[in-house]
Every structure is written in structure tokens, then in C-alpha cells.
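Read the structure below first, then the notes.
All protein chains of the complex are present and in place, except for one that has been dropped.
The first chain written gets the first letter, and so on, giving A and B; residue counts start at 1 in each chain.
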Amino acid sequence: MNSFPIIRVITKLLIPYILLFGLYVQFHGDFGPGGGFQAGVIFAAALILYGLVYGLPAVHKVAPPKVIEKLTALGLLVYAGTGLACMLLGGNFLDYDMLNHGFLTELPAALDFLPGDKPHHFLPEGQHLGIFLVELGVGITVTAVMTMIFYAFAGRERVTT
Amino acid sequence: MTEILGLYNYWIVIFLMMTGFYIVIARENLIKTIIGLNIFQTSVFLLYITMGKVTHGTAPILKASHGGESHGVEGHGADHGHELHVAAEGHVDLGVDAVKEVYSNPIPSVLMLTAIVVGIATTALALALVVRIREEYGTIEEDEILEMDRNS
Partner (left out) sequence: MMDFIVIPILALLAATAVTVARIRNLWAAVMFTGIYSFLSASWMLILDAPDVAFTEAAVGAGITTILMLATLSLTPRRQRKSGRLSSEDFEERPSKSPLVPLLIVTITGCALVYGTFDMPHFGDPNAPIQVYPNPSFVEKSQPDMHGLPNVVTAVLASYRGYDTLGETAVIFTAGIAVLLILRKNTDDQSSSESQSVTGENA
């Protein structure tokens, strides 16, 4: 792909927006369409696009395979860990109501000078926090697995018969 | 006529499903078989999503409401009393704007959402197996592979 300047330039222009859109889909998934599965795939699509245009060594520098392998497990651990945290706080597995906390849920008095509408929830709590963490776990796992599968296919050499 | 209009979605889905089925059983190329399975799978997604649609409904994303009180009601059949109750409450809160929203069913969406991502994971696994088969046998045609297995 090195000999196609248009593709290289357009890719460089597009990738930041794809990543930004992935983040939006991930963290806005409770309010609009979206969530961990979609965000993970979009993130992986950005990495795969980079790998297709600039070659496998370039994308290995951005997202090293060793890190990606660990991230697959990390996402699942974040998910299961959220459930276990709920158990440790005295509820059932994945009972997010246990995650209620009083820390910074309202706007602190020190920030009263800020103009405009005051945010209703300053930090998410309870169900919102639980859904946030769980979707984060799903997003990490899906991104990592999709990228890892792409690495596995792209790193394979064609056999001659 | 109403029969046709009410059911044509299912018939289209069945047509797509059977096309995928045909590819799976009639073609002997392994990649073509996986493509057939994919088409079959997508038609199953479409079947579920079709069943979840409610006429004049909208996507199951509730309208922002005041104080966490929802005015969304989905479906007409089951709990008429409750529905009227909510609608009346909405009338008090919002006046003219309290038109009852009808939402399509979110449950098929949830089921298919996870199914799609699991589907790509299993497809990737199948494709990886195809790559390994090509490396071992030198072909991805099913009958040639079976022939080699018989001769060995």
C-alpha cells in the first residue's frame, strides 16, 4: 500500500475521528445507541485500517501484540471484577445497586462559579456506574480480540504448494 | 391481501435463509460454505428483529423525562389499566406534550446484539481452521479433502 499517497493521507485524516467515534459510542451507549460491543468493533476497525495501509510492523508499534493479548483477559476481568465487587459490598453477583456511593455525586461547592447548567450527576453511581464498568470491560475485550484475530491472520505467511 | 402484507417480511427472511442453506449444502468450497452460514445467520437476526417491531413504534430509547419518571409505554395489549394511569400522569406533568410513545421491543435487539458479536468470533475461528486445512491439504475443496483422507 506504500505507493498510494491518497489512501495514506486519507487514512491518517480518518483514524482520529474513528477513534473519537469509538469513544463516543462506548461512553454514550447508555444514552443513545451504542455500547461496548459496537465501540470495541469500531476501535478494532481503526487499528485494522492502520495495519492494512501502513503494514503490520507499524501497527505492532502502536498496539504491541503482547499488550493486546493481556487486554483480552483484562476486559473479562473488569466485567467479572465488577460483579465480585458487588458481592464484596454485600449484594448479589452483578447487583449494581451496591455500587452506590456518596462521593462527588453532586457538584462540589468549590465549582459553583461555573457558568451554565449544573450537571445533575457529577460522578456516576449505582446502576449507572455498574453499566459503565461492565460496558468498559466488554469494549476492552472486543477490541483486543478483534485486533488479535487480525494480527493472527495478517501475520500468517502464504504457504506454497 | 392483509395476509400478504402482514407476513411478507417472514417470507423474505425465509427466502434469504433458504439461500444460505442452499449455499451450505450445494457448494463444496469451504470458504463458500462459511459465507452461506453467514447469510443464514444474518437472516436469523432479521427474523428476530422483524418480530420485535411494533407498528408506529420507535426505537427503544426513552425520551428524557423529568425526575426519572417515564411516560413510555410499549405494547397495547397487556396492562390497559396501568397504561391509562401513566398516560394520565403524563397529562398532569407535561400538558399537551404527553402523547403516549410506543416503543418497539428491546429484547430481540439485546439477544441479536450479542449473537452478532459471538457470530463474528465463531466465523473467525472457522476461517482460522480453513487456513490450517489449506496448509495441511493444499486445497479448500471438501471432496478433495475427503478423498485424501480416504487414501491416506
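Rule of thumb we're sticking to: contacts are C-beta pairs under 8 Å (C-beta built on N, C-alpha and C of every residue); 3 or more make two chains touch, one makes a residue touch a chain.
Just so it is clear, the model here is predicted, and its values are computed rather than measured.
Annotation for subunit A: contacts to the undisplayed chain at residues 25, 29-38, 41-42, 44-45, 48, 52, 69, 72-73, 75-76, 79-80, 83, 93-94, 96, 121, 125-128, 130-131, 134-135, 137-138, 141-142, 144-146, 148-150, 152-161. Hidden from this view is one chain, which touches subunit B at 2-3, 5-12, 14-23, 25-29, 31-32, 34-36, 38-39, 42, 45-46, 49-65, 68-79, 82, 86, 102-110, 112-114, 116-125, 127-132, 134, 139-141.
Rule of thumb we're sticking to: only the chains that are shown with their structure count from here on.
The geometric centre of subunit A is 24 Å away from that of subunit B, both derived from CA atoms. For subunit B in complex with subunit A, the touching residues are 59, 61, 113-114, 116-117, 120-121, 124, 127-128, 131, 134-135, 138.
Subunit A meets subunit B in the complex at residues 31-33, 35, 37, 41, 142, 145-146, 149, 152-153, 156, 159, 161.
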